[in-house]
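Here's the structure, in structure tokens; my notes come after.
Note that this is a trimmed complex: some chains were dropped, and none of the rest were shifted.
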Amino acid sequence: MTLLPAAPASPPSRRDDRAAHALRSVRLTRGFTKHAEGSVLVAFGDTQVICTASVVERVPEFLRGRGEGWLTAEYGMLPRATHTRSDREAARGKQTGRTQEIQRLIGRALRAVFDLQKLGPRTLHIDCDVIQADGGTRTASITGAFVAAHDAVRTLLESGRIAETPITDFVAAISVGMLENTPLLDLDYSEDSQCDTDMNVVMTGQGRFVEVQGTAEGEPFSRDDMNALLDLAHDGIAQLIAAQRAALERDLA
Amino acid sequence: MTLLPAAPASPPSRRDDRAAHALRSVRLTRGFTKHAEGSVLVAFGDTQVICTASVVERVPEFLRGRGEGWLTAEYGMLPRATHTRSDREAARGKQTGRTQEIQRLIGRALRAVFDLQKLGPRTLHIDCDVIQADGGTRTASITGAFVAAHDAVRTLLESGRIAETPITDFVAAISVGMLENTPLLDLDYSEDSQCDTDMNVVMTGQGRFVEVQGTAEGEPFSRDDMNALLDLAHDGIAQLIAAQRAALERDLA
């Protein structure tokens, strides 16, 4: 469905000779820690995030007595996940605006593929904790969290607590950006810092959008730029969903 | 430049018989309060926001000694701006994630049309305080804040503190959404609550994007939906910029 844009005369060179339209190496390690109902270590190149999905048999106040479930997400970063040490949010006593923005995004992305009625009166609590950051932590989080959530749902199915899966589709996310007029897929930290435009796209297995968040860091972007970036993202997310499917294969078979 | 999508057989009916592609009544009242260097009351229908721009002769730590300026924004809502009273953030002791997300967006939107080098070593502090809310508070805030910022810059020019305007273009914002398969411009609160897809678009006077934030609240959206919404937003923002230009006319003449 997508036609990749023709490579420019001389596209920006990327680490490890990665092509402009190539993802970094993606790994999804299930069962990474043992207590959570779902636990996945996701890596997009050097970005590594531990995603867990916890089943809590309780719903928030606003859903009490309605039989419906909820899915919510929290995001954090170890202080030395980054090039220079950043303050520990627990010690500073509050989460930054960036953290809150990301965790709200993760929650919305996952809820888009959940039928909360079928989840029943319980909460699926997603935690995404970045242990190593090199750009794309929010997109890796969403991509990994889907797999963790899937495993938590399997636990519920196997224990008979729910009869039918509340998951309605796959969901994954990727970043794209415009650097020196070239659209690049899956930006690492140094690319992200130089890009004029940075866009995060969340898409379902059916190729429909859940979120599109494009920001001009430098020069505002044109409609053509936008189209090129969306094409690139569409293609990247298809690959990510293939990786999720492979990781979950044993169950889905 | 934009070709509006053909009206559907029976589009959703809007308050006051507004057409699907029509803005609500927009008002920009300059000099609304007297102390701020720029002070604008902006109304998008029943949504009303006081936008002030304050010149502070100081820059944040990370810019010290570099001669460059900064522009930052804060956003708030009076507790009874909404249908039912919401908690006062100052009393709760923290800003919600939503508030932080919006104020970060306003800051980025305005910085996109500011040459901070030309602003010199000072901060332009934007405050957007919603006194009445009926949907679109963030887009009204950006649209009004641009006019307030413009007036603050005029103060700087007139007092000789800067020689040349740091403003490089107009900027305004609008929401669009997909309701019953019809793309609607400038959603009010009740439309926003029912929409499957809600998108906020920030655009410059030259018709380039600064931000595009589309979210599927219900059904994920297709690429065609996205295109229809962007067309609609483009047209709406052109009208808002015309309104800004009219409000500022005496200066720009």
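First chain written, first letter: the chains are A and B, and each begins at residue 1.
Here is the rule we go by: contacts are C-beta pairs under 8 Å (C-beta built on N, C-alpha and C of every residue); 3 or more make two chains touch, one makes a residue touch a chain.
Note that this is a predicted model, so its numbers are computed, not measured.
Shown here are 2 copies of a single protein sequence; counted across the entire complex in this file, the number of copies is 6.
Just so it is clear, only the chains that are shown with their structure count from here on.
Chain A and chain B have Cα centroids lying 28 Å from one another.
In the complex of the two chains, the chain A residues touching chain B come out as 94, 97-98, 100-101, 103-104, 108, 112, 169, 199, 203-204, 206, 208-216, 219-223, 226, 230, 234.
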